[in-house]
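The complex is shown incomplete by one protein chain, all other protein chains being positioned as in the whole.
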Amino acid sequence: MNPVNYLYLAALLFTVGAAGVLIRRNAIVLFMCIELMLNACNLAFVTFSRMHGNLDGQVIAFFTMVVAAAEVVIGLAIIVTIFRSRHSASVDDSGLLKL
Amino acid sequence: MNAAATASMTSTGEAVQFWILAVVATGGALGTVLMRKAVHSALSLAGTMIVLAVFYLANGAYFLGVVQIIVYTGAIMMLFLFVVMLVGVTAADSLKETIRGQRWLAALCALGFGVLLFAGIANASLRSFDGLGQANSGGNVQGIAALLFTKYVFAFEITGALLITAAVGAMVLTHRERTERAPTQRELSVARVRRGKQVPPLPAPGVYARHNAVDVPGLLPDGTPSELTVNATLRARGQIRDVSAEALGELAALEQRSSEWQGQKQGEGRKGAAQ
């Protein structure tokens, strides 16, 4: 098997995650889909690391994880805050700027 | 087989592992997107992440594989679940689309994007895989550490600052400042009397019935069940067990049986009188 298949899998996971972002309305699930996309990227990075024979790709993936963790923390805090005030976790309801 | 060919092909074991786990990962991803309940989505995602951790290990990223399990599956996904518990009182999302054409557009975009991405990868002049044997010769963790603290030290420090900021931000966002004095118990009782609604403590569930479970409403003196006796959360979830109906049903069945039995006796008596 050619390791390029890892890249195809990463592309597939990324696409599925993106579709999820577009389809789901629950902010938490939406966030999960974003995590899925980030993980797909990480897989690609790791595969590239193997392809190039150095560890830079893994370092980048490591940074991605850190940033994802920070993002999740803040994002979930925002979701909780919004839920407290509006009693809804649907992204469609957060539309105060809507016409 | 020469060295390059070896590097560009995986072992049969890895191939088998890939094909099996890839299906699992894709299934998990689809589950994340398609499951109606957020908890199920989270669990599907956790499964995908664990599979990805295995892939990392297979790709020679031992450190990342472990971190993936500890940080993602262990910390982030648990945080997700925690928030789902906190927020997700609504049991399941409605999957009915509200924005007209959104689903079609999303499908179209995803399809186009995926096809293009696949085409891009297939089209790319990918060099042969070098493998990580040389890079990992001094140990994967040591290799990453060497990079992190030399080449990427600046980014690493900034990442630290980012994490601290995120932690502080999360606290600020979720912390609720009390803007007024909390009412004392006395004030609460006065307010309750003034509202004139349920002054004494709420009745306990199941007291006058044959059940003492918390999801069974107690019966009022006239025999009707009182929902007030059930915990509000259970009431909101609609998880009230209607024992009274069961009891009444059993009673009816009993009466039926006894009347049948009595009718038998009467019939015999009537027969006897006729004779």
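Letters A and B name the chains as they come in the text, with residue numbers starting at 1 for each one.
One rule holds in what follows: a residue touches a chain if its C-beta (ideal position, glycine included) is under 8 Å from a C-beta of that chain, and two chains touch if they have at least 3 such contacts.
To be clear about the criterion, contacts and distances are computed from a predicted model.
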item: Complex member absent from the view - protein name from UniProt, among "NADH-quinone oxidoreductase subunit L", "Spermidine/putrescine transport system permease protein PotC", "Amino acid ABC transporter membrane protein, PAAT family" or "Ferredoxin"; value: "NADH-quinone oxidoreductase subunit L"
item: Touching residue (missing chain; options A:Leu7, A:Val21 or A:Ile82); value: A:Val21
item: Residue among B:Met85, B:Ile99 or B:Leu188 touching the omitted chain; value: B:Ile99
item: Subunit B residues touching the omitted chain (full complex); value: 99, 102, 105-106, 109-110, 112-113, 116-117, 119-120, 123
item: Subunit A residues that touch the omitted chain in the full complex; value: 18, 21-23, 25, 91-92, 94-95, 97-99
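By our rule, only the chains that are shown with their structure count from here on.
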item: Of all residues in subunit B, those that touch subunit A in their complex; value: 8-10, 14-15, 18-19, 22, 25-26, 29-30, 32-33, 38, 41-42, 45, 48-49, 52, 55-56, 59-61, 63-64, 67-68, 71-72, 75-76, 79-80, 83-84, 86-88, 90, 93, 97-99, 102-103, 105-107, 109-110, 113-114, 117-118, 121, 126-127, 129-132, 134-136, 140, 143-144, 147-148, 151-152, 155-156, 159, 162-163, 165-167, 169-170, 173-174, 176
item: Interface residues, subunit A side, partner subunit B - complex; value: 1-9, 11-20, 22-26, 28-29, 31-33, 35-36, 39, 42-43, 46-47, 49-56, 58-59, 61-63, 65-74, 76-81, 83-84, 89, 92
